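Here the complex is missing a single protein chain, while all its other protein chains stay put.
For clarity, chains are labelled A, B and C in written order, and residue numbers in each chain start from 1.
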Amino acid sequence: MSGKTVGFRDEIKFMLVLATVCAVLLLVARAGVGSRADLSMVAITSAGQICKLELPEEPVAAVAAFNEHFVSRTRGRIQLWQSLSRSNVWLCQARGAGMWAELALLFAYDHMHRRIIGMRVIEQNETAGLGDRIGEEAFYEQFDDMDAGSGVEMKAIRVKGNQFDAISGATITSRAVETVINRALGQIEKIASAAPPAAGKEARP
Amino acid sequence: MKYLRILWEGLIPNNPVFILALGLCSTLAVTLKVENAFFMAVMVGITTIFSSVCVAALRYYIPFRFRLLSYMLIIVTAVIAVEQLLKALFPEVARALGPYVGLIVTNCVVMGRLEAFAVSHRPLEAFFDALGVALGYAAVLLSIASIREFLGNGTLWGLHVAPDFYIPCRVFNSPPGAFIVFAALLFAVNWLRSIVRRDS
Amino acid sequence: MENAIQIPLLTLLFSAAISENVALYYFLGICPLISISADLKASFNMGLTVSLVMLITTAANWAIYHLLLQPMELEYLQLLFFVLIIAATVQLLELFLDRFFPSIYEVFGIFLPLITVNCAILGVSMFAVLREYSLIQSLVFAAGSGMGWCLVICIIASVRRRINIDAVPVHLGKTGITMLIAAVIALAFSGVSELMSGGF
Partner (left out) sequence: MQALLVILIINAFVLILCALVAFSGQLLRQSGDADLVVNKESARKVGCGQSLLPALAEAGIFLPAACGGKGTCGRCEIKVIAGGSSVTPMETIILEPQRLQSLARLACQVKVRQNIEVEVPAGLLAAKFLWARLESAQVVAEEIKTLQFNIEDDGELDFKPGQYIQIFYQMPWERVLRAYSISSSASTKKSFSLDIQRISGGLVSNYLHQLQPGDQIEVSGPFGEMYLTDEQANCPIILVAGGVGLAPLRAILEKLRELNFPQPVWLFHGARSRKNLYCEKYFHELAQRYASFKYLPALSNPMLEEGWVGSRGLIHELLEQQTLTGVSEAVAFVCGPSPMMQAVTKVLVAKGLASDRILTDPFDFS
C-alpha cells in the first residue's frame, strides 16, 4: 500500500540527518561530563593504604608525594611502578574483564619474597550486592601479606597460603580477580627479572 | 483529562512488567538494592520519554524499511546521554549500575512503547504514555527491590531495618530469588486486581 | 594484549552454555523466555534463531570493535555500533528468510523484530569484546551462549507443557508459573556451575 513516490535518496537523507543529530548529541553529552581525574586519586589513596604511606589528601601534593616514592615502569592495561625506597617492591594497577565490565585492581608485590603486600579494587562494575563485595574490607584483608609465589588461587574455602575465599554467589567475579592478578604477576616477573634500569624519573599518577 | 487517562493506562491496566511482561531482564537484575533500582527506574523513564517523544514527532518521516535502525539510533543516543549525565552527577551510582545502563538499549519497555504507542500518536500523548509506563515500571522495580533487599540483607536503602533476630536469607540475593519474589508479587497483584474487579 | 587468555575452546563452549548460562546467570533475554515458552516447537525455533543471530552479530561486532573502534579510540561508541549492527542483521535475516526459506520465515518471522531487543544478543557481543576473546573464541562463546539460551527456553517450554493440564493457581497466571519454573531451573544450574568451578 505504501506509496513509492519518495525514493531511496530521501530516505537516506533522513537517516543521515538523524545520524548526524544523534552523533552531535552524543558528543555534547560526552563533552559535558567531567574527566575521570578523580579515578587516579583513588589509586593513589589506595597505594598509600597498601604500602602504609602517609600521603597528603590534597590531590596535587598527593601526586607529588606519590612520585617521590614510586617510579613508573610500564603503562597500558597493566601499569607498574617500582618503589624507590625498596626496589624489590612493585606497585601494579591491572585491568581485566570482570563479570559485566572491566575491573581495575591495584596491588603491591614484593618481588624478593614473592608475596602480595596488599590489594585494593579501584574500579569495578560487578553485580550490586554480590560481586561488588570484592570492594569490601574483609575481601582485601585476605590479600594482606599473601604468598603468591605460584600465583593466587580462588577457592570456596581457603586452605593454602596463596588462596582466597570466593564470594558466594559471585564465582565469576572472584575468578576475574584471580585471572587479573595472575596475569599481572606474570608481567611483573618478566619485567622485574630483567635488570631494573636506572631510575628514570617518569612520573605518572 | 484525556492525558491523565493515558497516564493511568500505562501505570496500572497496562503495567509494562506485570501485565505486558516487558523489561523483565532489568527488573530481575538490578533489584538487589533499592537505591540501584530507583536510579535504574529513573534512567529507563528518561530514555522511554525521550525516545517516545522523538519517534512520535518524527512518526511520518521515519522511513518504513529503516524503522528499526532509526529507533535504535534514537534509543542509543538517549541511553548514552543519560549514562554520561549519571556519571557526571552521581558517579557512585553510575559505578554500581555500570553494565545495566548500557543494556537499557535492549530494554523491551522502551522499544515496546515505541512500536505500540508512539508511532501512531502525537508527541504530547506519547509523552504521557511514556511517563505512565515509566512510573509503572518504577513502581514494580522499587517494590521488588524493597522485598529482596529486606529479605536478603535486612536493610532498606542501605539502612539496617530488620530486627536483630532476623537472619538474612541469602537466596534472595541470588538469581533464583529474584524469580521467586517476582512470582509472589505477581500473585499478590493479580489477587488484588481480581478483588477490585469483583467489587466494582 | 601481552598474553591473550588461553582458554580451551571446549571449556569456553560448555561454560557459556551451562555454568554461566546467559539467561539464568546473567539475566539476559528473559522477556522472550517468558512470553514464547508456551509452545515447545516455537521455543526451539526461537532458540535457533537467537543462536544464529548471536553468531552473526558477535562476529560482525568483533570485527567492528577490533578493526574500527579500537584503532580509532572510539570505544565509547561501541554500544551505538553494536546495536545498529544487530538491528541491520535482524532485518537482513528477515529479508533473506522471506526470500529463500518462506516456510521457516513463517515460523520465525514474527520473532525476528523481537530479537533486536533481546538483550542476550547485545550482552554476548559486549562480553566477547570485554573478555578480549579472539575471533575464534568469540564465535565459540557465541555458539555456546546461543545453545545455552536455546536449552533453557526448551526446558522451560517442556516443563510448561507438562503442567499444562495441572491446576495452576489462577492468580499466578502463565507469567508467574513460568517465573517459578525459571527459579527452580536457575537453582539447578547454579548447582552445576558450582560443580564445574571446582567445588571439589
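Please note the rule applied: a contact is a pair of C-beta atoms (placed from the backbone, for glycine too) under 8 Å apart; a residue touches a chain by one contact, two chains touch by 3 or more.
Please read all numbers here as calculations on a predicted model, not as lab measurements.
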Contact list for the unshown chain, restricted to visible chains: A, B, C
Who touches the missing chain here, A:11, A:102 or A:165? A:11
What residues on chain B make contact with the chain left out of this view? 60-66, 69, 73, 122
Can you list where chain C touches the absent chain? 68, 72, 74, 77, 80-81, 84-85, 87-88, 91-92, 95-96, 98-100, 102, 106, 109-110
Considering the entire assembly, which residues of chain A contact the chain that has been omitted? 1-3, 5-6, 8, 10-12, 15-16, 18-20, 22-24, 26-27
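Basically, only the chains that are shown with their structure count from here on.
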CA centre of chain A versus CA centre of chain C: separation in Å? 29
Mean-CA-position distance for chain C and chain B (Å): 22
Per the C-alpha centroid definition, the whole-Å distance linking chain A and chain B comes out as 32
Sites on chain C at which at least two other chains make contact: 25-26, 76, 80
Where does chain B touch two or more other chains at once, residue-wise? 29, 65, 69, 73, 76-77, 80, 99, 174
In the complex, chain A touches chain C at residues 22, 26, 30, 76-78, 97, 99-102, 155-156, 166, 171-172, 175, 179, 183, 186-187
Sites on chain C touched by chain B in the complex: 24-31, 33-35, 76, 79-80, 83-84, 86-88, 90-91, 113-114, 116-119, 121-123, 126, 169-173, 175-177, 179-180, 182-184, 186-187, 190
With touch defined as at the start, can you tell me which chain A residues reach chain B in the complex? 2, 11, 14-15, 18-19, 22, 25-26, 29-30, 32-34, 38, 100-101, 123-125, 127-130, 132, 168-169
